[in-house]
Each structure stands twice: as structure tokens, then as C-alpha cells.
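Only one structure is covered here, and it is reproduced in the block below.
For this view, one protein chain was removed and the others were kept in their places.
Chain IDs A, B, C and D follow the sequence of writing; residue 1 opens each chain.
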Amino acid sequence: MTGLDTTVTANRFLRVRRGLRHAGFVLGAAVLLLTIAVALLAPLLAPHDPLAQNLSIRLLPPAWMEGGRPDHLLGTDHLGRDYLSRLIYGSRISLIVGFSTMLISGVIGSTLGFIGGYFGGRVDSFVTYIINCRLSMPGLLVALAVISLVGGSLFTMIMVLGLLFWDRYAVVVRTATQQIRNADFVSAARVAGASAPWIIWNEIRPNVLHHILVIATLEMAMAILSEASLSFLGLGIPAPTPSWGLMIAEGRQHLFAKPFLVWIPGIAIFILVLATNLLGDGLRDLSQPEGRR
Amino acid sequence: MAAYVRSKVIVSLLVLFTVSLVGFALLHLSGDLAATLAGENASAEQIAELRHTMGLDRPLLAQYASWLADAARGDFGLSFFARESVLTMFLARIGTTAILAVSALILAIAVSLPLGMLAAVRPNSWLDWMVSGVALSGQALPGFFLALMMISFFGVTLRWLPISGSATPLHYVMPVVVLAIGAIPALMRLTRSGMMEVLEQDYIRTARSKGISSLRVMWKHAMRNAILPIISLSAVQLGTLLGGSVIVESVFAIDGIGLLTYRSIQRGDFPVVQAMLMFVSASYIILTLLADVINAWLDPRLRQKSQ
Amino acid sequence: MTRLLDIQNVSLAFRQRTGLFSPPNLIPAVRSASLHVDAGEVVAVVGESGSGKSTLAKMVLRLLTPDTGTIAIDGKPAQSLGPREFARLVQPVFQDPYSSINPKRTLAEIIQTPLKIAGGVSARECEERARDLFERVGLPMRLFHSYPNQISGGQRQRVAIARALILRPKLLVCDEPTSALDVSVQAQILELFNELKQDFGLTYLFISHNLAVVERIADRIAVMYRGEIVEQGATDAFFAAPTHPYSKMLLSSVLPPIPGRPLPTVSRVFELNTPRGSQP
Amino acid sequence: MTALLDISGLKVDVPGRAGTLHAIRGIDLSIGAGECFTIVGESGCGKSLTAMSVLGLLPRAAILSAERMSWKGQDMRRFSRRQWANLHGPEIAAIFQEPMTALNPVLTVGEQIIESFVHHRLGNRKAALARAGELLERVGVVPVERRLAQYPHEMSGGLRQRVMIAMALMCQPKLMIADEPTTALDVTTQVEILKLLKELQAEMGMALLLITHDLGVVAHMADRVAVMYAGQIVETGSVASVLTRSAHPYTSALLDCLPTRDQPLTPIPGVVPALFGELEGCMFRNRCRFAREACADPVPARSVGEGHVYRCLLEANEVAA
Partner (left out) sequence: DQSNDTLRVAVARETDFIDSIHTSSLDADLFSTIIYDTLIYADRATGEYKPLLATSWTWTDDTTIEFKLREGIKFQNGEPFNADDVVYTFQQLMNMDNNFRQQKQDFGNIAGVEKIDDYTVKLTLKTPEPTFENVLVARVNIWPDEYTEANGHMIHATKPVGTGPYALQDMQKGSSYTLVKNPDYFDGARPQPSIGTIEVRVIPEIQTQIAELMSGGLDMALSLSPNDAAGLDGVPGITVQTGQSTRMYFLSMNVAAKENNPLNNADVRKAVSYAINKEEMVHSLISPDAAVLATNCNPSQNFCLTDIEPTYSFDVAKAKELMASAGFAEGFDVTLMAEANIRPIGEALQGYLSAIGVRVNLETMPLPAWRERYIKGESQMSIVGWGSGVSSIDISNTLGIFFNGSSTDYVQDKEIPDWNAAALSSMDKAERESLYRKTLTRINEEAYVVPLYGTVATYVTSEQVNYQAPVIDFPDLSLASWAK
């Protein structure tokens, strides 16, 4: 780096503008925000009660297909519930699972990463050891085993996923912290008498935050997918609230006869996860300094 | 070197031990085996009796201790249901899963390495965009969804491929592809980003300034360096593939260890689940060690560190 | 004159672990070094890369603990000082202007950091003092709330200096504060050091490998070689007649910007060619 | 004497998200066989990009244009990939600043040294190894056998830089480009490396394009020097003439910045300008004590004789006063 390019590197506004020019980031953020809005406004947006069943109109195809009805835009499920409404409400579960898991695992993983990375030495060996233990456990299998024993609920699902999938945070935060803890501004804070927690929170965290954000988006995507997979394996979140993974799992009974039951939530998951990943990628690109390197 | 290997091995054993303890505790604290085991029409008394005969009413630590003592001798107990040695059950199925996982990894590497490299050489080209697109979509596709769609398309509509079982090599095509698609995004991204990073290194400029062909620069100078993290990731991926074959094996009805474990989880056959846990952990540890060794062999700096 | 810093027979070896259970390799970085700095003095430490200069500085800053030997600051053993007390006596200025200030915080925040940690000062006063110093080190006020990526290396180094001064320390430990800067900026910073010395009554422990800089700024010079202080003395005397062979070699290697002279002959008296393993 | 390398009106633009950076803005330079030409300037002024332009190794993003750019009379702008590859090694070779990172960490030193020799079919592996041995001996990397089998990380910075030099010499280049070859080294090592370069240059009769920011190095090494500031050569000429009779305020200010025992330092105020957008006039004017309004207009080059050229509105002797 040189004195020259620093004077011209993007300031905050520029960074925002840069963000806006990053197509993937914008797309990802837009879809995610849209989904959040849909989830929040579900009662307003959903044309029907997602739980209101009407067995006389079960398995209606989407409106544009033969036999579809305009008041059930995406058709109905096996209980005659409006598929669009369920899709809209289902976004809530996906987002709640995604966000909560991301938070829990984020807190656990980042804390471990910070501690290991900052203190180094034996503390780090111990943290590395914990990470290794975690990595060597097959995550999905353990989640499967625990949920099948405890029984699925939104809470268990979130806890199990959150308590299991913190490894990426830990690994990334630890490495990033290791790189920063030797920075001179950390030494300066130490000389000024700052405690380790103070330094971690005030000096290191801001510099690692973008890594955490990137991982968070990936983690969120993974949690959404895991929820879907567990639902597929019959260990999803129980009723009444529909989740997208559950909708696929339920719809799969009609995979060949009524494929839309699988395709609609499948596409929804795909788009949401894609958007989250795009957002993560965008964040990654944007957090890299411009110019040389 | 000896000291390095020794400490690695000790740590690995410690990790295995911890995993076994955590797994054991998780499995035994969260469910009642006897209820599962007694069968569907069993009464409460029958269950209690069974609990006693199976020793499930002993203190957890005592149960663990005897499990550990047996496991240390290579005896992972009998399956509750099949009443067969867990080890035998594993050995009978490991081959199938290994074929599946290894082929998937090979396919994934065969796809992601060249594409990732090309994308790195020509950033922002259409190829790069395609690679990013593939990686992103692959990441966003639930494996089971993909599997079902492939079955319905290639199996039912086109009838090109056999749908279930593992009778012929052709049977492996769909499951391997589904598994590989799960592994490709990470590998492809890492290849691309690793390669891009390496291409920016000073020594690449040095190599270019010597006038050697760009192909040679790529293979001899860039690849040797960029491959290191890919090898590590491949090891991790292989472990993940072994552990993550549950969905693929159950959808494609392939009787490997993934399906075995899934069934065992479903009916609470804990000795099998526990053994699977140990197996995946051990293979993860061995694979990463192997990756370390290969990397040390390729990178003299790591070699020195381990001396 | 009071003895502000007194380093007595300090040694430190780095322990490099190879495995969890194997004995560590010892890399001696500083060997039995003794050095003192009196109040108001500028003492420079010179030496080649890897000779232990930074390690010595870090020990003074209590970022590393010596294996043996003692360091006394203002007459008291450094270890006995509380962290706040210590911070009010000694502050650092580091070499790399990019790593020495946190890129994610505004310049105002960075400068106030030590004061915030020390506590006991109102937010208003904090900011007040930061503003004062900001101007004093020659930074334009409009940059007060900007982020480090908007300023140049020289300006960053000014920020680092302002941060070091906000607690009004007595001793400034400067580890190659100008070696990452261009000559034109280096001159600016050196001038600033000179001015601050007068204004704040500062004492410097000044580490450098640039003999021209040292000659300009130091009262006394200590030469480090392979972890040992091989020679020390008043600047004038040193430049006039270095005694240790390494010092001589060092002096003879200086290239003045005067055309027409041949490259000096450097007589290596040491086994400098032997590899010393990887260097960071 | 015909110039080996003859460049005029070289421009390099680097488009970025924040706008296009005009990193090099029309420089002329020519290097004759066997001479040592140095470029001196502060960080970011475009020294390395100039070197990379000559090497044809500009970063992908950079856009090069030039009025003339020729190697032994051939137009370098038209060079194909293949022609560039043939140039690298036997004609032009390079060594770079960071000896720590300029060598490939996973290949042995020997392998890296002989690579270009073998690739350019100057001989087989055996011949290459023999020549590598000679050269290593010459640059003082001994014992040769052991060194050839070592990896870069097993050597100190000074040794690595010597290896780089040996590597560059393998194909007997006509021009060696050295981009700050000693900046990362200790002063004592610096002297040794510089000496080595100078001796080798004389022995092999090759030209040396030396890039540095250290006027001391310039004074001891250069036949001719160019002083760069903000993407332009502000002053060029024989080293004696430029350093002792500097005609450009920047050159003289730079000399004044060097700390000496007796004189007080006179720092150059201000910072280097950003090289974005329309750039006209003297870029030094906002830091120059002689600046006047006319400095904002394009400044012509003036000659002080014997190839000593500078870009300033001042008369040649005004600065010294």
C-alpha cells in the first residue's frame, strides 16, 4: 500500500455506492429483505389462513394450470390449505431457523475463535482441540440422532443446529484474530492498560466483523437447508406453522402426480438460500480493499 | 518429526475419546432405548425388564466405561436389533459407501479444479460467471430435492439410468452426481480464490519474467501452491461425504453405512450410531492427517515446521 | 538527571513449540542487554534486522516479559507498576503506520483510546484533549472524524504519535517510526519528534536501522548485534570513532547521496552468510 | 551508441471502481547497452509500473499506451506472447524487491534457477546445472551443491537476493531490471548486493535499470538517473549533474530531506496528490515553495545540456538559490 492510494480509497459513502453497484449483493439483499418483509407482513399478505383446511378442495393445482382456481393462486395442499398462504407463512420458519441458528452458532463460534486467536499458546491449543472435536463429528448425523430422540420442535431444531454448526465461525474468527492480535494497534492498547476483553471487543471485533457477517450469511443458508433436510427425513418442525422444508416433505408424497407441491417450496428454498449466499459473496467482495491486492 | 507425529496422534486419540464421550452422553441421555427396543406392542413391564437385561439401568458412566473398554479392543458391541457385531455390519457396507464417496470426490475435483482454475485465470469472464453461478446454485440446492428430481427425470421420464440399488456401476451414476454436486461448490470456490491469490504472488511474476510458458507457470508454479488448501478441503469433504451419505443412500436405496446409520438412528440402535460416530470421527482425523502429510510433502515449509 | 529507564542484564529467548508434548526450541533474541535512558535524553538503538531491537522495545513496553534481568521505570521495577500507572509513564510509537492504527475506528476514537482506557476523564474533556493534540501533531482538523483509510502513511504516523501523547507520558518508545515512510515524510515526522520533545519534555528510546536518522536525532547510541548490545556511547563519539567491528561495518555501509564515490568496501568479520533459518 | 530500450510517451492507466488512475503519464526513457540507469522516486510514483511496462508484465487491469516503445529497434507494443517470452531471459531479466516472496516456496532453488535456461533451450539440464553452479559461486552462494537443493525459506534475505541475481543472469540478459533490489535488506547486505550488481554489470556488459527510492544508492550506482514524481519524470540526466546541479525543486527538496548531523531538516510539506481525473500542469505545485499560477498549465521540458532535462518553469539555477 502506498500513501497515494489511501487518500483516494473509498470512504463510507463510496462503500455504499460500491455496494449498490455490486449486482449479486444487491440482488441477495433485496431478496432477503423481501422475504423478511413477507414474513413480517404475512398476516396482511396471505390471502387465506394458512391453517384453514378444506378437505373438499385438496390438492388443487396452481391457478394457471388446468383445474386451478384463481382464489388459490398456488393451489392447495393435501388438507386443502392454501399453498400460497402456507408459503408466505413458511418464510417465517425458514427465517427464524436461519437467524436464530446463525446467532447462536455465531456467538459460540466467534467467542471460541476470539479466545483461541487472541490468547494463543495453550488456550489456543485447547480451542483448536474443541474445534477439532466438533469438526470430526458428523454434524447432520448428530443433529438427526438428537432430534429423533428428543423430538422435533422449533426450539430443539434451533438449539441443535446452533450448538452444532459453529465451527466455521470459530475457524475463521480464530485465524482472523490471530492475524490482528499482532497488529501494533493491539499492542498500543495493551500498553495503554486495556484488558483482554476490552481489546477483543473494541479493537479486534470491528476488524473481524465482516468475516463474521460473511460466515453468518453462509451459516444462515446452511441452517435453512438443514431444516429442510431434517424435515425431509421426517424430523422437522411440528405443526401448526408450515415450514418450507416441511412442505417439500409433505408434498413429496405426490411427487409424480402433483409435482408442483414439491417444486414450489423447493424453488422458494433455492431462491432464499441463493440470495443469502449471494449476499455473503457480495459482502466478501465488498469487504476486500480496493486497489492493489 | 517423531515428536510431531506423537503429539498429533495423542491429540487425535484425545479427540476421538471426547467425541465418543459426547456421543455416548447425547445418545443415552436423550432417549429411552428400552422403549424403542421392546417393539411396538410392548407393555411398560416388558420394557422395564428389557432395560434391566440390557444393563441400561446401570449408571451412565459405568455403561460408558464398559463400552470404552470393549471399543478399545475393537469390539463395538452388538446391534440391538440385528444382534450382529456392529463391526461386521460396518465392514459389510463400508465398501459401497467408500466407492460412492470417493467417486463423488473424484468427480467433484475433476469438475471444480479445471473450472476453478480457468475462472481464476480469467476473472469476470463468462466462464468465471458460470463457475460462480454453478457454485452458488449448487450450494442452494437441497440434496434430497436434487435427488428426487434426477430420479424423476433420468429414471422415470427418460429411463436412462437405473433408479435404486447398487447392482451395477450404472446404479452409482445418479447418487455420485448428487453427492458430487454437494461437494463441488466449496471445492470450486476454493480453487478459484486460492488460484487467484497465488497468481498475485510475487513468485508468479518472477516466473513470468523468466519467459517460461504460461502453461508451465500455471502448473509448476501456481498449482503446486494453490493445491495445498484444496487437498485439506478434499480430506474434509471426503469425511463429510462419508458422514453425509445418509440422504443419498436412503433415496437411492443403497445399502451403505449412511443408510445403516440413518435406520439405526430411526429405531434407536445406539451401538451402531455410536460406532458410526466413531468411524466418521476417525476417518476425518485420519484423512486430515493424511492431507497434512501430503501437504508437507508438497510444501517444504510445512515439512520444516513438522521437524 | 533522573534515570527514567534502566534496563539491567535483560535476556529473552523465544520458545518455538514443535508439538504439544515436545520440548520447545529456544531462539535467543536478546542476550543480557543493559541500557539506561535519562530524563530528557534521546537514546537510539541501531542494528541489523533480527538483532533484537524490537524485542528489547517490547520488553520495555511490557508486551514481553524478560526471562532474566530487570527493567526499572522512573526508579520503580516495571512489573510493580499498575497498568494505568505504567501507561502514564511509557507509550509506544510503532513502525508500520498501517498496522499501528485500527482501520475500523475514526481518528478521534483512536487518539482517545488510552484516555478512555485509563478512565476518570469526561467524554468532553477526552475529545477536547484529542482535538488539541490533533492540531499539535499537524493534522488538519477536517480529518478528525475520518477513518484511517482516508489518510496517508505520514498522517497515520502522526495519529499514532498523538495517541501516544494523550496520556502525557514521560517516555516514548519509538520502534523504527519512520522506516516505512518516504524520505520527504520521514523528514516531517522527525521534525515533529524534535518539536514535541521540547514541548512535552519527552524522553525517547528510539529504535532505527537508519544511521543518518539516528545521527540527526539521538544523544546517545547503542548498537545491537545478535541480541547483544555491543557498543554504546554519545552520538558524536560513536560517529567519530566506533569501536566494535560491527559498528564499523555499519558505519562504512552508509551511502551518502554524493555522486562519484565508489561503493565502500565492507569487510565482513562475521559469519554473515550462514543461514539463520527463516526470518519473519 | 544505439539505445537498447527506447521509450517515449509511455502512459499507464489503471481503471478502478473509484475512477481511472493515471499512474504513469507520459514518460520518455532510453537505456543504452551496458549503462546503469536508475529511476528514483517516492512510493507510488510509478517506478514499478514503469519496470513492469518494460517487462510486459503489467497487472491485467492496467492499460498501456506509448508513442514509441522499442527493444533494439523492434516495436514492443506489437510483441506477441511468444515474442515476449523469448525476450524474457536472454534479453531482459528482472529481480524484485522482496526476496522473501519473489521465490517460489515449494520449489528448490536449483529448480528455479535452471528453469529459464532449459526452457530457452540454451542447453540441457546438466549444462544448466553447471552454469547455475558457476553463477552461484560467483554471487557467493556457497557451497553450491547444497544450496541448489535448498528451498528459499532455508536461506536468509541476502542469500535469496543473490539467488535471484544468479537466476536473472542464467541466460546472459542484455538488460537487467532491478526493482528496489536492496530495500528490504540490511545496509551492510545492501552494499554487498549493490557491489555484486555493479561488478556483474561490468563483467557481462549488460545494462541495468535500477529502481530505488534511496538517493544514496543512486549516487553510488547510476550512470544516468531519472527522478519520478506522480507518474512523470520531473528530471533526468547524468547522475553527477542531477544530484549536484538539480534543476527541479522536487529533486532538491528530496535531497534536503535527508537527515544530516548539522543542517536542520527541511521537510517537504503536504502529501502526494491523487492521480485521478484530468491532470494538468506540474503535480508538485501544491507542495512547491516556488509554485505560481502558471504551474497549473502544462509544463514543457527544458534542457540544461548533456541530456540533463527537467520539467519546471524555473530556470536551472533558480532552485539552488
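Worth a mention:
Following the convention adopted for this analysis, a residue touches a chain if its C-beta (ideal position, glycine included) is under 8 Å from a C-beta of that chain, and two chains touch if they have at least 3 such contacts.
Because the structure is a prediction, the values reported are computed rather than measured.
In the whole complex the chain that is left out makes contact with A, B. The missing chain, though absent from the display, is touched by one residue of B:55, B:114 or B:165; that residue is B:165. Of the candidate positions B:7, B:152, B:193 or B:232, contact with the hidden chain is made by B:152.
What chain B contributes to its contact with the hidden chain is residues 31-32, 35-36, 38-44, 46-47, 53, 79, 81-84, 89, 92, 148, 151-152, 155-156, 159, 162-165, 250-253, 255, 259-260, 262-263, 266-268.
Mapped onto chain A, the interface with the missing chain covers residues 51-53, 55-56, 58, 78-80, 148-153, 234-235, 238-240, 250, 252-258.
Note that only the chains that are shown with their structure count from here on.
More contacting C-beta pairs link the chains of C-D than the other of the two pairs B-D and C-D. Our note on geometry: chain C versus chain D, Cα centroid distance of 31 Å, whole angstroms. Note: centroid distance chain A to chain D, computed from Cα atoms, is 50 Å.
In chain D, the residues touching two or more other chains are 43, 153-154, 271-272. Touching two or more other chains at once are residues 11, 301, 304 of chain B.
Against chain D, the residues of chain B that register as touching in their complex are 123, 201-203, 205-214, 216, 220-221, 224-225, 298-301, 304.
Chain B contributes residues 11, 14-16, 18-19, 22-23, 26-27, 30-31, 132, 136-137, 139-145, 148, 152, 156, 200, 236, 239-240, 242-244, 246-247, 250, 261-262, 265-266, 268, 273, 276-277, 280-281, 284-285 to its touches with chain A in the complex. Only residues 55, 57, 60, 81, 84-90, 93-94, 96, 98, 101-107, 115-116, 119-120, 151, 153-154, 164, 167 of chain D touch chain B when the two sit together in their complex.
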